[in-house]
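All protein chains but one are shown at their positions in the complex.
Up next is chain A:
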């Protein structure tokens, strides 16, 4: 997921991964804290602008957004019906509120804007650079490597899962609404849990075998360039724009 848009020559690709990580966090926080339509729309516009600047394939970005919007769809089914406020319209005994709809629109825009920012900043760095940036930014090592190993083992577990699914298909298994199906799915989930436990144990042994004693040593270090200074100025200005729009109630 993270490494699909790695190749590229845009200004975003060239930015120091530490800056991208910091601004991914700042943008997400600033957008998440907004509660007026003007500033979240500005956030969304900035997200779209940054994605265009990074020259990431639009089709791939839309796929990522779709993943988020499936969850947002659930919110659309719940919040307008449960949020207190003035009646917008009524279906039988259900009341859809004007404030509920507004709040869900706000959430939808926020989620999409944050996703665009994350795709733009994180997908244009390798997992290797992200992990290094996190360590350079003094994020606790345990947390960083938990994140990295999670990413690393998603691949392994996904391979294991695919193997299991192939084995099931090879023996004519079909999903259905039966005890046999549920039991089989249980076996797969259980199998994956056991395998991930074994993998974790073996991985720790492999690390200990190679002298690991709790400290991760870095081989490379990042260097600031003129692009990074331009990037910091631009990204800070954009963040300020969101805050000023809310503060001055421009939109």
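Worth pointing out:
Keep in mind that, in the parts below, a residue touches a chain if its C-beta (ideal position, glycine included) is under 8 Å from a C-beta of that chain, and two chains touch if they have at least 3 such contacts; residues count from 1.
Going forward, contacts and distances are computed from a predicted model.
Per its UniProt entry, the chain excluded from the display bears the name "ABC transporter ATP-binding protein", taken from "Sulfite dehydrogenase", "TlpA family protein disulfide reductase", "Carbamoyl phosphate synthase small chain" or "ABC transporter ATP-binding protein". Of the listed residues A:29, A:81, A:193 or A:206, the one in contact with the hidden chain in the full complex is A:206. When the omitted chain is restored, the residue from A:21, A:79, A:131 or A:235 that touches it is A:131. One of A:26, A:106, A:149 or A:227 touches the chain omitted from the figure, and that residue is A:149. Although one chain is not shown, part of chain A still touches it, namely residues 3, 126-128, 131, 148-149, 152, 155-156, 199, 202-203, 205-213, 215, 217, 219.
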